[in-house]
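A single protein chain has been omitted from the complex, and every remaining protein chain is retained in its original position.
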Amino acid sequence: MGSSRPRIFEGLRELPVVGRALDWGMGASAASAETKKAGSRIAGLKVTESVCPYCAVGCGQLVYTRDGELVDVEGNPRSPINQGTLCPKGAASRQLVQQPGRLTKIKYRRPYATEWEELDLETAMDMIAERMIAAREDHWEERDEQGWKVDRTRGFAHLGGATLDNEENYLLKKLYTAMGAIQIENQARI
Amino acid sequence: MEAHPVGSRWAMKARERGAKIIHVDPHYSRTSAISDMHVPIRAGSDIAFLGGLIRHIIETESYFREYVVNYTNAATIVNADYQGPEELEGVFSGFDSGSGTYDRSSWMYEGGEVASAAGQREHSTQAFSDRTGAGMMTGNVRSDETLSDPRCIFQIMKRHYARYTPEMVERICGISEEQFLRVAETLIANSGRERTTMLAYAVGWTQHSSGVQMIRAGSIVQLLLGNIGRPGGGIMAMRGHASIQGSSDIPTLYEILPGYLPMPRANDDDLTLAGYVSGGGSQRGWWSHFDNYIVSLLKAWFGDAATPENGFGFPWLPKISGNHSHYPTMLRAFEGKLDGLLVMGQNPAVGSANAGLQRRALGAMKWLVVRDLAEVETANFWTEAPEDIGTEVFLMPAASHVEKEGHFTNTQRLLQWRDKAVDPPGDARSELHFTHHIAKRVMAHYEDSEDPKDWPLVNLHWPYSEHGSEQEPVVEEVLKEINGYDLETGELVPGFAQLKADGTTSSGCWIYSGCFADGVNQTRRRDPGDLDAPGGSVSPEWGWAWPANRRILYNRASADPDGKPWSERKKYVWWDEEREQWTGYDVPDFPVGKRPDYTAPDDAEGMDAISGDDPFIMMADGRAWLYSPSGLLDGPLPAHYEPYESPVPNHLYPKMGANPAAITWTHAANPIVPPGDDEYPIIASTFRLTEHHTAGPMSRNLPWLSELQPEMFVEIDPQLAAERGIEDGEWMTVVSPRAEIEARAKVTSRVQPLRMGDRVMHQVCMPWHWGAYTSSPQGVTGDAANDLIAISGDPNVSIQESKAFRCDVRAGRRDRATTERQAGTQDVESDHPPEEPKKLSQTDQADFR
Partner (left out) sequence: MTEIAIDRPESRRMGFFTDTTVCIGCKACEVACKQWNDLPADGAVFRKTSSYDHTGSLSASTWRHVRFVEQTEPVPLPDLPAYGGGNGGHGEVDLVAAAEAHGVPQMDRWLFMSDVCKHCTNAGCLDACPTGALIRTEFETVIVQPDVCNGCGYCVPSCPFGVINRDPYDGRAAKCTLCYDRLEDGLEPACAKSCPTDSILFGPYDELVETAKGRVLALHERGVTDAYLYGAGDEPGEQLAGELGAFFLLTAPPERFGLPAQAESPAQENGPVATAAGLAAAALGLAAAVGAFARAHRR
């Protein structure tokens, strides 16, 4: 088997509505109204190039959207990594985005509360910043037990980063280090 | 391949072209099914197996001699004081049994001091007090290119592995001598000038108390066979998350700064920038540019406030003084010493070792911020006992991969940009948005502070503009900062070679410098090129690889010492005599105009000290290290030690059980099975399924994936199943000292009992994708394998040993909460602070015998 996939149809990708104008001919009595209208739901849609969010192989994805709504996620045939293919997880990534139970609001749980509450974004951001500042101040260490200069806080910690973008990890490390926080970790160690 | 199905596209294509695939794994997985050979070694016996290969390659003189002599440190003479485990009953010279640590001075080259490629970057407790000497490579070392001097590394290795015979491999690993020899002969036959062999590994090698040494052993095999720096060769880490490589390069990790620069440490040297540079830089090799990188990073972080006079702000950076990694931090939390934790896209309540302890640690914090797509266990752990848990929890909706732009770094160091396709729903935001707007709040709070401790926040360079109604920061501005600027002209720098130590350049991560060269977002390049052209599979215009868009590291080794390809078939990078430069299909990983016949003068410094036939430019001696005189905390050569919880003695070093330098945390909530204990007679290991992803939040809640693997299960061999009355598809319970979990039994011949001498040993293997929560009615739940696993650590990187632990199994469901047996242990204090993990006690080792 050669390395090329049967791509005879790929070339037609740029012509979204092939065949619609063709003569339906003598089978018309058998082909139903819906069948005659058949066509892929992504024809003519906006395509955005992306990368699969699961493992580290880094498969290219094509994300099809209609008026800002996610319609389809497929492998990117141009990617030399996956050449249009995806694994089951990559193939399911539309459902990751549209999963039942996807969070859209902040959930807030007070100490000892039995239920979640809603919180608006700005309030939550204010509260979190306050807590980070307080933890920094309450646990500031200028020197450690041996007397070494440490200029740090161990009042709060961070976990996670392997699922994030490099730009995000960069800003996180920059901010935390400036705050003197050192207990910064992610999945790379597990 | 089980966990990286699209990666197996290429393995299968290679197989169709005649490549042989060998799968070494205790567990018969889908990878085994499509391999030419499945080699089911006992979990945790990898170094015995690899050491056996090393011995076989040396004894049969099958190594690639020209490569080994010229490109590795095989010929280098080691200190006369060095002694290995053969002489010292299982330890290397310099071992202090009281502290469980090594004084590594005797491991050095004779006549020279040398530090690892990463300089003073060793991790874990020991490295903070124990310096390995300033600078890399001082003095001049001696070598014997005939490889016959008894103190040359080649001869040391030969003695070190002399007893790793095929019989010994059979005895330790539980595979037949014949099968072992078949593997060895296949590797040898497929290496050399004309052919190359690739080793690919995943966490099956890393998650051990000797994890780093397992990978070192694999590297030694590859170097002896001449398989590094060449196409189709190498040692490939198959990493599990989309940007786990990126999050190490630009680290959300405690002991490093971006680009693998070390975090400053609490000691005299790191009080000043000059001290830090002299400890971390080197006089020879590429790391001689160390000062350029740290100064450029400080300029990126503190802008105009960073001046030569104030050490560019370096003295204000926080200093580390112990092991502040994930596990000790959670143990501190368990003890009530951590106020708060921010968790982003990780699920430690299911995915970290001793997950029961993790959940209780979350419950001992004052506050917790979790950012994810759905309500993961780490956010709702408190629902188990709300009235007892005082943790205040903020669960924030995150943007998914199609709802923000930015880039991931994949497992082959390739940076790939994602365009944004749709807006995130409701209040969901990117982590970039979160971090940016928290930073603005924190900086506003400290704006007028004159307290010296607040200097980094008052002077933090945070210039990012915002766009849209959500005030999202402009991502490419961050990427440009990572690439770096010439601060005099305001232009983006073309690469790290242009970075300077005088404060006239900035770069947020030197190894990524060049990713925005020519003002073009190089990570967004999407031209695959002609894959069928010679060298076309390199696709240099698809994305951008660090460093400098090189796709294979140390690729100067793909040519012989004279600069000619080893063979036409394996041609990759070579010396073009006419144009007097290195050329080829990839960006040469070598100074482009350095002639192959250049010989470094003895007193040379920096890159001038690297000769034209020294391909390993990050190493001070330009050579790949078969033997590591520095850089590792548990020995210069990999030696076989048993896992912490091994049920068998160490046949190679009978006085030694597990790695004597490995670490653990003694804690009532983290008990370890003592050697010789018969209560937990079965070996357990974990694995991943194609249909699921890590701790499950990205797969368990998706109906299309959950229906494919709907329940937690344990694979068990038919004989053990018969003994314990366990039936296929019925419930079974797995018990360890940490917890007990229930799962469906999958009785299968894919797990085989091992014949270890006169005993039969059973193994069970289990996936770890399940937890208690699902966001969807069609999602699935189940017990977490990580509840069973102890917190422990490889001495070098503090990774836990989850690929080999002990358990027992019985038929039926559990009749209590998974971690109930540990209830009440919260009052028991450990006898040591979490940041100073314990070494495995030598008393335990003695008991074991």
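The first chain written gets the first letter, and so on, giving A and B; residue counts start at 1 in each chain.
Note that contacts are C-beta pairs under 8 Å (C-beta built on N, C-alpha and C of every residue); 3 or more make two chains touch, one makes a residue touch a chain.
This one's a predicted model, so the numbers in the text were calculated from it and none came from an experiment.
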Which residue from B:S243, B:T690 or B:N796 sits in contact with the chain not drawn here? B:T690
Please pick, from B:D81, B:D268 or B:D728, the residue that touches the omitted chain in the full complex. B:D728
Sole residue of B:P671, B:P703 or B:P833 that reaches the chain not shown, by the stated touch rule: B:P703
In chain B, positions touching the absent partner: 1, 5-6, 8-9, 12-13, 16, 28, 30, 32-34, 38, 689-691, 703-711, 713, 717-719, 721-722, 727-730, 744, 747-750, 752-753, 778-780
Even though one chain is hidden, which residues of chain A still touch it in the full complex? 1, 5-13, 15-20, 22-36, 38-43, 72-75, 77, 82, 84-92, 94-95
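Going forward, only the chains that are shown with their structure count from here on.
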Using mean C-alpha positions as chain centres, tell me how far chain A is from chain B in Å, no decimals. 23
List the residues on chain A that touch chain B in their complex, please. 1, 3, 48-60, 63, 65, 68-70, 73, 78-83, 85-93, 95-97, 99-114, 116, 119-121, 124-129, 131-135, 138-140, 142, 144, 146, 148-175, 177-190
